[in-house]
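What you see is the complex with one protein chain gone and the rest in place.
Each chain carries a letter (A and B) given by its place in the written order, and its residues are counted from 1.
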Amino acid sequence: MNSGVIAAYILKEFKELLRSRMIAIVYILPTMIIILFGYGIRMEVTHARTLIIDNDRSKISQDLTVRFQNSKYFDTKVVTGITLKEALESIKRAKTDILIIIPDRFEKELLKREKPEIAVFVDGAFPVRASTMENYVKGVIFDAASTILKEKPKNLVTINNRNLFNQPMRDEDAIVPGLIGLILLVAPAILSALLIVKEKEEGTIFNFYSSAVSRGEFILAKIVPVFILHSINIFILFLWATWLFEVPFRGSFTLYWLSSELYILTSIGIGLLVSVITRSQIVAIVLTIIITIIPGFLYSGMLMPISSMSGESKIEAHIYPVMYYNHIIYDTFLIGQGLDSPKNRLYLVILLFYALFMLLLGSRLVKKETG
Amino acid sequence: MKIFLALITKELIGFFRSWGLVAVVLYSFTLDIYIAGAGIEMQAKNISVGYVDETGGGMSQKILSRLHMPEFQKPVMFNSREALSRSIYNRETMVGIIFESDFEKNLQKYKRAEINLLLDSISATQSFQALQYLQNILLEYADLKYPVKLKIHKLFNPNATTSQFMAMAEMLSVITLLGVILTAAVFVREKENGTWEIMLLTPVNPKLIILAKSFSQVIIVMAGVVMATGIVLFGAFDVPINGSLFAFFLLSFFYAFTSAGIGLFVAAVSKSMLQVAQLSILIMMPLIFLSGAWTPIHAMHPLLQDLSLISPLRYYIEGSESIFFRGTSFVDLWSYFAGVILLGSVLYFYGFRKIGRLF
Partner (left out) sequence: MADLELKKITVTHKRVVAIKDASLRAQEGEIVGFIGADGAGKSSLMHAVAGVASFEGEVVFKGRTFRSPKEAEPLKPLIGLMPQGIGLVLYKNLTVDEHLTFFTKIRNIPESPSLREYRQRLLEMAGLSPFTDRPAGKLSGGMKQKLSLICTLIHRPKLLILDEPTTGVDPLSRLELWDILDEIRKSEGTIALVSTAYMEEAAKMDRVYLFDSGEIIASGTASELLEKVAEYSYEPTPCTTRRCITTMDYTYSIDPLDAPRKTPTLEALFFINALREGQQIPHIEISDRENKIAVPPVVMEAKGLTKRFGDFVADDHIDMQLRGGEILGLLGANGAGKTTFIKMLLGLYPIDEGELTLLGKPIKSAKERRELKASIGYVSQQFSLYKDMTVRENLHYFASMHALDIGKAQERISRYAKELGFEKYMDELPSDLPLGINQRFSVAAALLHEPVVLFLDEPTSGVDAIARSQFWQMITLLKKKWGISILITTHYMSEAEYCDRIVLLKEGKKVADDSVENLYKKFPKAKSFEEIFLHYYEDRI
C-alpha cells in the first residue's frame, strides 16, 4: 500500500464526484426519502370520517354520538333522514370511512333490555386501517355500554398496560429510525455500484489495469470518498430524526455513529460487488435497487417486528445485515441500553464482520485484467 | 398511419431484443408485485408473547391458552420479571404478561383482576393491534353481556387482507416506474447510440415520432398491466373485482400515457441512462408517496395532502381501488378519470413540447 498513490486516486474520485451531478444523489436522495416516508407513512388512524345516522334521536343515542364527536379518532357528522343507499354511496366514493346507524327505538329497546342492534359499515379498502377503525368503534360503543351495564361480569380481567420505548405510540418513532437503516443501505450502495462499472463502461479502468496500482489500493480509493460523503449523512439523518420528527434519542451517540459507519461500509461492499459483476451502469443501478430496497424494508422492523417472523423470512432476516443494524439503531433511539446489552455488543461485532466480509469479497473479485 | 406502425414495430423489436429489459419488465409485473403482496404485512400477526406466572397456574393458563395463531405465537414462560424484561429489551418478545401472585385469588373473590402488561411499542401500529387483540380475548373470557349488539360490515374487502392491497398498490407503482423509465429510455438510448440525428433527418413529422415512440411503450406497459392483473392480482391473491374491468384498463391506459409524459420530460433533460435513472428516482419517489398507496391521503401531513392533489397517481389509485374493492359504477368514476386525464394531458403535453424542442 502506498499512501501517495491512494491519496491521488481518492482526490481524483472526489473531484469527479463533485463535478458530476452525482453529488446530488448523495445528499438529496436520503433527505428526500426520510422526509417523504417520515411524513408520508401514517399507520395510526385519526380523523376517520364518520357518518352517524341517528334514527332515534334520544338522550342515550345523543350521548353516544357525543362520545364520537369528542374523540380525536373520528371526524363525526351526525345526519338524519338520509337513506342507507345514499350513505353507502358516500363510502363507495371514498368520501366516508365509517358509517354508524343507530336504529329508531334504540333507547326504548335498550331500556327494555332487548339488545338493539347498531349497524356499522367500515371502508375495507385499506385493511389495516379498516381493522383499526373497527376496534375504535367497538371500543367507544362498548365503553359507553358498560356504563349502563347492570349486572356484574364474571372473570373480568383488565390490563394494566405499560408501553415501553414508544409510550405515545407515535408513528414517527416507529418509522424514522428504520428509515435511517433503509437509506444508509440503499444510498451508499447505489453510489458505489456505479463507481467501478462507470470506469469499465468508459474505458478509464485501463489506467488501473495498466499501472502498478494494486487491487487493494484501487478498492480503498473507491471506498473512501463514498464513505466520507455518506458519513456526513449519518449526522444529517440524525438531525432530521431528532429535530424534524422529534424522535427521542435515549442511547449512546457513539454507538449510533459507530454502528452506522460499519453499516455504510457494508452497504458500500454490496455496491462494490454489484459493480464488479456488472458491465453497464443501468444494470448496476437496477440490480442494486432490487437487492437493497425490498430487504431494507422487510427486515427493518419498520413494518413487522423481527420477533413476529417465522420460517424462511426469519432465516432471511438473519442473513441480511439490515436486521442487526436496525436492532442497534432502535436501541440507541428508543431503548437506550447501549453497549451494556450483550446483544448489542454481539450485533456490533456481526456488523463489523459483515463490513469486512463484503469489502474483502469485493476486493477479491475485482480483476486486474480485461474480459 | 403506415409510418406510425413502422415506428411502433421498430420500438417493440428493440424492446424484445434487449432481454435484460424484458427480464426486468417481466420481473416487475410478476414477482416484484408478488413479493410486495406476500411479504409486506402490516396486520399484526404471529406476535411473540412472554409471561411470568406467579400464581401457580389455573386461570392464568386458561387465559394464555386463548392466545394462539395466527395472531400470537405460543406464549413463552419466563422465570422472573427480570428475564422477561430483558427479553423485551432485546426485542425478542413483544408482549410481556405478568400474572401477579394474587391474580387468581382476586378473580375468584372479586370477579375481577388485573394483569400487568409490558408492551414493546416501537412498531406503534402492530403494538396497538396486539393490545386490542388481547383486550378482545379478555372481554370474551369475561363473557360480558352487553346491552347492545354490534353488527360490523367491512365493505368491499371483507377479508381485509393486506396482501391484496399491497399487491395492487405495488402494481400501480410499477406502472408508474416503468411508464416513466421505459419511455425515457427509448429516447435517451437514441441519444446515447448516436441514432438521434438519423431520427431527426427522416422526413417524418417529429410529432408523429414522439407520439409513436411513447405509444409503443404504453403498449408494453398495458401488456404488463393485463398480465399482472390476470396472474398476480386474480391468480395469486384472489383480488375481487366488484366494478368493471374494462373501466380499470381504460383508466390504466390514460395513466400509462401520463407516466409516458413524465418520461418524455425526463428524456428531454437527460443525456445518459444514468441521468434517467437518477431523475426518475427523484421524480417518482414523491409521486408514489403522495399517491395514497402507502397511507391514506387524509391521514397525511396537511401540506402533503394539498400536494397530493397534483399527483396523477393519486387519482389512479383511488379510481382503481374504487373499481376493484368498492365496485363503483362507471358513471361515478368520472372524477378519477377527470383527474388522471387532466393531469395526464398537462404532463404529457409538457413533456411532448419539451422533447419536441429537441427536434
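Please note the rule applied: contacts are C-beta pairs under 8 Å (C-beta built on N, C-alpha and C of every residue); 3 or more make two chains touch, one makes a residue touch a chain.
Being a predicted model, the structure only gives us computed values, none of them experimental.
Within the entire complex, contacts from the absent chain reach the displayed chains A, B.
Contact with the undisplayed chain is limited, among A:E86, A:E202, A:E246 or A:D340, to A:E202. Counting the whole complex, the residues of subunit A in touch with the unshown chain are 2, 4-5, 7-9, 11-12, 15-16, 19-20, 202-204, 206-207, 209-214, 368-371. Touch with the hidden chain on the side of subunit B covers residues 2-3, 6-7, 9-10, 13-14, 17-18, 193-198, 200-205.
Everything that follows uses one rule, which is that only the chains that are shown with their structure count from here on.
Computed from the mean C-alpha positions, the centre of subunit A lies at a distance of 14 Å from the centre of subunit B. On the side of subunit A, the complex with subunit B involves touching residues 21-22, 24-25, 28-29, 32-33, 36-37, 39-47, 49, 88-89, 91-94, 110, 113, 115-132, 134-135, 137-138, 141-142, 145-146, 148-167, 169-171, 173-174, 194, 198, 281-283, 285-286, 290, 294, 297-298, 301-310, 313, 327, 330, 334-335, 337, 341, 343.
The touching residues of subunit B, counted against subunit A in their complex, run 20, 24, 27, 32, 35-36, 39-48, 59, 63, 73, 88-94, 107, 111-129, 131-132, 134-136, 138-139, 141-158, 160-162, 164-165, 272-275, 277-278, 281-282, 285-286, 289-290, 294-296, 298-301, 304, 318, 321-322, 325-328, 332.
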